[in-house]
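Omission of a single protein chain aside, the complex is shown with its protein chains in their original locations.
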Amino acid sequence: MYQVTSRPQPEVPMIHGCFQGKDIVSLDQFSVDDLSILFNVTGKMKQIAVNNEPSRILEGLLVALLFFEPSSRTFSSFAAAVKRLGGQTLEMQNPEAVSSVTKGETFEDTIRVIEAYSNAIILRHRISGAAKQAARAAEDVPVINAGDGNNEHPTQTLLDLYTLYERFGRLDNITGMMAGDALNSRTIHSLLRGLSLFGNNTMYILSPNQLSLSRDEVVSLQDRGLRLIEIHNEREIPHDCDFWYWTRIQKERFSSAEEYQQAQHEIVIATPELLKTYAKKDMILMDPLPRVESVDPAVDADERAVYLRSQIRNGLYTRMALLALVLGRI
Amino acid sequence: MYQVTSRPQPEVPMIHGCFQGKDIVSLDQFSVDDLSILFNVTGKMKQIAVNNEPSRILEGLLVALLFFEPSSRTFSSFAAAVKRLGGQTLEMQNPEAVSSVTKGETFEDTIRVIEAYSNAIILRHRISGAAKQAARAAEDVPVINAGDGNNEHPTQTLLDLYTLYERFGRLDNITGMMAGDALNSRTIHSLLRGLSLFGNNTMYILSPNQLSLSRDEVVSLQDRGLRLIEIHNEREIPHDCDFWYWTRIQKERFSSAEEYQQAQHEIVIATPELLKTYAKKDMILMDPLPRVESVDPAVDADERAVYLRSQIRNGLYTRMALLALVLGRI
Partner (left out) sequence: MYQVTSRPQPEVPMIHGCFQGKDIVSLDQFSVDDLSILFNVTGKMKQIAVNNEPSRILEGLLVALLFFEPSSRTFSSFAAAVKRLGGQTLEMQNPEAVSSVTKGETFEDTIRVIEAYSNAIILRHRISGAAKQAARAAEDVPVINAGDGNNEHPTQTLLDLYTLYERFGRLDNITGMMAGDALNSRTIHSLLRGLSLFGNNTMYILSPNQLSLSRDEVVSLQDRGLRLIEIHNEREIPHDCDFWYWTRIQKERFSSAEEYQQAQHEIVIATPELLKTYAKKDMILMDPLPRVESVDPAVDADERAVYLRSQIRNGLYTRMALLALVLGRI
């Protein structure tokens, strides 16, 4: 992998080759070398999962899944990752409803109680910054961010990057297109940030004008060395993309039904016709799911559509790898 | 076992002696020979469970329990079956509330995501036909129907048949009585269908007139070789039944409180007096549970009452057997 020099100053410690015991709060903790280590382990995890090998890598360890916000996909993926490796889970979905939180307990106390029973905490929360707050509260066990509000969802980006890496054998010199709600999509922001770690990448951003990347975001990414080209129309789609990354527009973000309908009207959906006209033979079509008015189900049968094939499964494998590394078992 | 010739044309593939990888959607997939295989394995599973033998039969496998409708008994029974065999579960109760379903994801996409993380999906749903729909969506892993609306709940019938088979050593030449809401009870319909696979069985149906089997149902079962005798009054109960199968009337089925009260008034409840007057010494009294105005708790102490003894436990053993067979581990 090719490394560019510009790098953010993270507020949580960099991994620097040592995953064991580290909180995983932000994608910015990963260097190119860290990703290289992780993806190497991910390949091994894939073998275990595909072959249904009984594994004892996490034997004797308890991983708490503390989901203050529902997310069936992320929850299932992390739970499966722990169990596939022979570990056990402590599962708490919606703990606000079933816990001491209702009696007025602070978030910090809840975290410290759960860490007393477990070897790691996987946290999902609707509030930005909750993962960092939990990481500070948990003195003895690592905290893994499974999405904190609009802030970060690092394992989503890790699986996206792995999907590209597995397909192309590299993460530099890639041309891609991301479509949908570029303004609000956490997955688009984070994947762009991840790709900016590597040299000579070009990304087209296809979105209605009102859902474009913010100017700050564009400047920040260009400063990191990423080539960004914003387009707003199907006819501007280039023919040489290595991948397309489609996202849904999020109804709950709009201030009025009219604005939502306007965006719906302007959004481009990935259809068989669109692929036929603009997509290369050896590209891949990704979607973080759930897909709602993003990718037409008629595309599913196309071999290039990986969202329900390798992409979703890579979420399992990268999380297995991350857990094995953070828990010091590999 | 004795096999009759008339057989339904199932819309899902017959098992034909090969359980591995098969979706289990309907009782109609089972031939007499398939039941024989299943019940043989069930006996072995009973030994494992009764002796608390640590088992590795499902080691390394993850079974998803996807319950779109609450059902604590079926959920617990399947979860226990997986864990008793050394497998692990991915548990999702009420996924509509905690998942991408709320963001507009289709049922098919949800199934395909879950299959990416698991080796089998056990599905409960309130909509008839959901199991078949899931079986079509899941390309890589088997789907087991744990009840889809008023349609089917095949493992309930398998455990009922096994309870009879274990007690009498056969499933032909049996005389039984089924009581309660014959019109609406899925368990009665399905058990009758199962018993019609075997020769020379006679079933009395005891219900208020307005809750009788439909004419279509009667004709269809008689065409399959079952002798059916409908009775509406306690005094018509024969003295030679090998088993009684009692079901509750389902309040939610009635269009008015008056109709429900009328049915309540006409329904016959299994009491110690009723057993004393009409039941053979060596018969068994079954109830699929929960029992509400079906079997009087005063009957519980009677040795012939098997609903809280062998019948409920046979649910565990038949599900263990089915999982071991479908997952190709036995």
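Which chain is which? They are A and B, in the order written, and residues in each are numbered from 1.
Following the convention adopted for this analysis, a residue touches a chain if its C-beta (ideal position, glycine included) is under 8 Å from a C-beta of that chain, and two chains touch if they have at least 3 such contacts.
Here the structure is a predicted model, which is why all the values come from computation and not from measurement.
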Problem set entry | Candidates A:Q29, A:N119 or A:Q250 - the one touching the absent chain | A:N119
Problem set entry | Full-complex contact with the absent chain, from B:R167, B:R291 or B:R329 | B:R291
For this session: Specify the residue from the set A:E105, A:D240 or A:D282 that touches the hidden chain.
Result: A:E105
Seminar exercise, completed: Only one of B:K22, B:K46, B:R84 or B:H153 touches the unshown chain, namely B:R84
Seminar exercise, completed: Omitted-chain footprint on subunit B covers residues 52-55, 70-73, 75-77, 79-80, 83-84, 91, 93-94, 248, 289-292, 297, 308, 312-313, 316
Exercise. Residues of subunit A in contact with the chain that isn't shown?
Worked result: 56, 59-62, 64, 88, 90-92, 95, 97-106, 108-110, 112-114, 116-119
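As a convention for this text, only the chains that are shown with their structure count from here on.
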Problem set entry | Distance from the mean Cα position of subunit B to that of subunit A, given in whole angstrom | 42
